[in-house]
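Here the complex is missing a single protein chain, while all its other protein chains stay put.
We just call them A, B, C and D in the order they show up, numbering each chain from 1.
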Amino acid sequence: TRGRTASGVQTINMQLSWLAGGNQLGEVVAKQLGYFEEAGIDLAIQPGGPNIDGVAVVASGRYEFGQVSSSTQVILASSQGIPVTSFAIGAQKHPYAYFSLPKNPVRKASDMIGKRIGVEVSGQNLLAAVLAKNSITEDQIQKVIIGSDLTPLASGQVDAIAGWETSTTALRVLGPDFITMRLWDNGVQLYALPYYATHDALQSKQELLASFVRAAGKGWAYAHDNPEKAVDLLIKEYPNLVKEDEMLTAPIMLGFAFTDKTKFNGWGSFDPKVWQSQIDMFDTLGQLPAGKPSLDSVETTSILDATKNDRPKIG
Amino acid sequence: MTIQIAAFENPRSNSDTEASAIDLRKVSVRFTTDRGTVTALENIDLSVPIGGFLTLLGPSGCGKSTLLRVIADLIAPTSGNATVLGGSPSLARARRDIGFVFQDAALLPWRTALQNVALPLEVGGISRPGRRSPAELLALVGLSGWENAYPHELSGGMRQRVAIARALVNDPRLLLMDEPFGALDEITRDRLNEELLDVWASTGTTILFVTHSIYEAAFLAERVLLLAANPGRIKEIVPVSLPSPRRIALRETTEFTKLAGRLRAILETC
Amino acid sequence: MTIQIAAFENPRSNSDTEASAIDLRKVSVRFTTDRGTVTALENIDLSVPIGGFLTLLGPSGCGKSTLLRVIADLIAPTSGNATVLGGSPSLARARRDIGFVFQDAALLPWRTALQNVALPLEVGGISRPGRRSPAELLALVGLSGWENAYPHELSGGMRQRVAIARALVNDPRLLLMDEPFGALDEITRDRLNEELLDVWASTGTTILFVTHSIYEAAFLAERVLLLAANPGRIKEIVPVSLPSPRRIALRETTEFTKLAGRLRAILETC
Amino acid sequence: MSAMPVHALAVNKGFANDTEAQARFNAARRYLAWRKRLLPLAAGIALLIIWEAGVRFFDIKSFIAPAPSAVAVVFVEKFSILMANLWPTAVEAFCGFAIGNIAAVLLSTAFVYQRTAEEAFFPIAVMVHTIPVMAYAPILVLLLGNGMEAKVAIAAMICFFPTLVNMTRGLKNVNPQQLELMRILSASPREVFQKLRFKNSLPYLFSALKIAASTSVIGAIVGEWIGADRGIGALIIQATYNYNSPLLYATIVVGAALSGTFFATISWIEQRTLSWNVDETA
Partner (left out) sequence: MSAMPVHALAVNKGFANDTEAQARFNAARRYLAWRKRLLPLAAGIALLIIWEAGVRFFDIKSFIAPAPSAVAVVFVEKFSILMANLWPTAVEAFCGFAIGNIAAVLLSTAFVYQRTAEEAFFPIAVMVHTIPVMAYAPILVLLLGNGMEAKVAIAAMICFFPTLVNMTRGLKNVNPQQLELMRILSASPREVFQKLRFKNSLPYLFSALKIAASTSVIGAIVGEWIGADRGIGALIIQATYNYNSPLLYATIVVGAALSGTFFATISWIEQRTLSWNVDETA
């Protein structure tokens, strides 16, 4: 990692767990509009992909901080003793959901009974959580392990399939009127897109991370007000993206980034109690074999507190 | 025995009326590479009667092997026409009428001596009565006891002898031999010369035999074909009117010495 | 020229005091495979003086090639001791004192004739003055015009001649030749016999020469070594007291015929 | 036409029995065989020691690379789970290995006898080989369902190509003289194949099979990533997802041991089959 440059601007690397895209709309806007520069930061977004989620890279200190797709990952990593802690989140509700088709709808958890539910290997614990929260046993449904695509639903191999609501283009396969059953609405309340850093970084680079949160929040606020211009900036940074697709995704993503919670607490905020309930839930389900992590090790509000007044309060 | 023979459609019987085993008309062979053209044979006219024994003599590189390869349908002549046992060379080959002893033994390294000799029987496999077994043939060439040796465990001459046994194993009507005894000591060679004449006499096989030994050429043949080089062409065909059956002692006769001297004289001008 | 020679540490000068070029003491070679043991050579005692010319005669498979391979350090004797040019065979080999003509040409297929002949010069490359160039040697063996041909474009005899040229190119002190002229017609062979004697006379090379031709053995050698088979052992060493320099016409003399007859008689008992 | 009297030349006697020499020969062979078995073991142990020392000395975090000792602990603890997940992958890898290699041998045979086919389809085979699994995974799942068949198909497709290339070369790269011999014998294309080309291609084939020893396992693992709840691949995803590095490494060790076993088996068969090949046994 590079240090402070001559102009006093310090490089900071954000490691993603996936390719950069609409999930980083605010960061890209802030970058393009010079918000980071104003804050003395030169942000480098380091993409991830199917072969890496970046937690180990951040935990080892190679990059300053990172973002994963789900709060679960931070909990699981903490549970395994990896020293990463979330200091902000990108989506207040997890866009994870089960999709089905009108001819065979799954609108709420109880509808799952007797159905074939397609999930990825890594989606099994979430399915277990939903079932547990709704007092359904695993043998009441038929779990089908699938790869990372929605074809099995379209081709009738499963009745419902797990995925992200923000995958607008992927969902097009299902036609216009598919049915969405949100994880959040069925008792499993997870955060998505948490930002995390090591314990060390949270102490030694607190000011830097705070500056990042301030500037990123500003970017997200701009995106909220000017979605089309924001998408244009996104496309400018990542020419591989398709504008029409991103225009569809942006409102949905913004809808998860800004909710009634952010109206009061500001962008990026979270509720430690929600984190605690997540930890408890996974522990009860026996999904933390390496031990239940303490709340402290999973999240810290230090950055949120430090930036309390500088984060946009929209909702 | 007679009944058994009658039971087979003897593949030879229908060709007894043929005039000649080999008939070459103006056969030329040219090899072209990107570095130029080599004329290996030019306008060869040759006729060998059925049951004939022709030996080929000529300087190294004059086209002897090439001539045998044309007859065996291994290469097609660039121009001219070849007739073998009444049909095209490829027909004769397809009827399994041709036995070939290559200039280098060409044994299959993953087969023992015995398996190498047996190869022609496994391939094609027209069963002919009264044929000698691979083991008998190995004994004939002095290799009993070596049945299970692999080619790399044999000496150069021993490999060559395995190749000879292989060519004899399916009793071909036409035997093309490219310096078969070149790697053998004179004693073994003399004995095998006599053996070959016995085989020829008893089976009526037509034999074309390339050799570098003037004595061998004269001793074995009914006629000796002398080839000249550059391009390969027929210099002379010398008929050999020595008595039959021939035994090695024949070589001591003045008649034989005179013939050999004549062949040498021609060869020196090739 | 003299200055140039002086400029080099002549690699031969320090060995002029050696008694013999080759000294074998009770050399035996046995090959063991999982199918049994073959005794190729048994208790060979042999001494060849520097500048000597020894030819080897013996039935096929008696161990001639094996003997040459022991001397050339290609195989180690199972028992006994071999001294070559005053040291171990491997030392002689390392000093590049040995030239070897294999029974089969062993050319590298990706090299042209000329490149094959030049190989020994590229490898090791002790420069000795007055050496003939690869092209000259190709001409010597009658292959000028074929410099750029690849081995597969040459006839069997032509390949063999390339191998001979290769063995001569770095002017070795000890020349081991395993049936080098076996694939050549008699005319070419006779001329190369004379050439070889010239080379030998002018360079003082020690030569061991395997042949199946009794005439060749007698014509070339100072002494003829007769090997018997099963196991390979020395039958007799026949000194040749023919006048030098020898020309082909010598073969017509009664003295020569008598010698050849004697060799043949011994060979028949091997 | 009748059998000839056989005047044998009793020049050579063939192989004799020499018990002492034979004993030495067998001892040398046994030594080589043991050496071949023990050396990789020794090297493996040495590597593990270096790795363990490295992890301790540089204080490498377990989530980057766990120490072998940590992996060993997990290995023992989770042995039954690991074994339960080994079987499906082993079966998939083995079937994929068999199908992929047989298909490659058949296609290369076709290539050798149909030059046109080779010229037309070889470049296409190269390009098809570049297509990532995820692109054709949906089609496969559609055609073969989500069971073992799809994984076998992927393993087969991944190990197919190297064998095709090597085998085509091996079948074609025949000594011209031996080919002429077969021509003289008027051997049918089938006989030329069985008795010459195939034998000749064996060194190439065994090289290909050695490559396939690991590619078939990789194929089965990748195949499981398109959806499986059991198998090495599924366990790898699971362990990665749970940040359970020691388990991840233990799983990989099992996978590697699987391809190592494949490799050893192939080497063993090779040694028996190519015993005539002097260069190889030398």
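One rule holds in what follows: a residue touches a chain if its C-beta (ideal position, glycine included) is under 8 Å from a C-beta of that chain, and two chains touch if they have at least 3 such contacts.
The structure presented is a predicted model; accordingly, all values stated were derived computationally and were not measured.
> Shown chains touched by the missing chain?
When the full complex is considered, the omitted chain touches A, B, C, D.
> Thinking of the whole complex, not just what is shown, which of D:Asn173, D:Ser188 or D:Ser275 touches the missing chain?
Considering the complete complex, D:Asn173 is the one touching the chain left out.
> Pick from D:Ala27, D:Val76, D:Ile131 or D:Ile269: which residue touches the chain that isn't shown?
Answer from the full complex: D:Ile131 touches the omitted chain.
> Touching the absent chain in the whole complex: find that residue among D:Gly100, D:Gly227 or D:Gly255.
If we include the chain that is not displayed, D:Gly255 is the one touching it.
> Touching the left-out chain: which of A:Gly8, A:Pro239 or A:Gly286?
Only one listed residue reaches the unshown chain, and that is A:Pro239.
> Contacts of chain B with the missing chain: which residues?
30, 32-39, 59-61, 152, 229-230
> Need a quick check: the contact residues on chain D for the chain that isn't drawn.
Residues touching the hidden chain, for chain D, are 35-36, 39-40, 42-44, 47, 63-65, 116, 119-124, 126-132, 134-135, 138-139, 142, 161-162, 165-166, 169, 172-176, 203-204, 206-207, 210-211, 213-214, 217-218, 221-222, 236, 240, 248-249, 252, 255-260, 263-264, 277-280, 282.
> In the full complex, which bits of chain A touch the chain not displayed? Write them out.
Against the left-out chain, chain A lists 15-16, 19-21, 46-52, 54, 56-57, 60, 62, 148-151, 154-155, 167, 169-170, 172-173, 238-242, 245.
One rule holds in what follows: only the chains that are shown with their structure count from here on.
> Find the chain most remote from chain B, comparing centres computed as mean CA coordinates.
It is A whose centre lies farthest from that of chain B.
> Return the chain label for which the distance between chain Cα mean and whole-protein Cα mean is smallest.
Chain D is the most central one.
> Roughly how many whole angstrom separate the Cα centroids of chain A and chain D?
42
> Could you please state the distance in Å, as a whole number, between where the Cα atoms of chain B are centred and where those of chain C are centred?
Once rounded, the distance between the two centres reads 30 Å.
> Of all the residues in chain C, which ones touch at least 2 other chains?
Residues 33, 35, 38, 59-61 of chain C each touch two or more of the other chains.
> Touching at least two other chains at once: which residues of chain A meet that condition?
Residues: none.
> What pattern do the touching chains form: line, ring, star, complete or other?
Contact map by chain: other.
> Okay, what are all the chain pairs that touch?
Result for touching pairs of chains: A-D, B-C, B-D, C-D.
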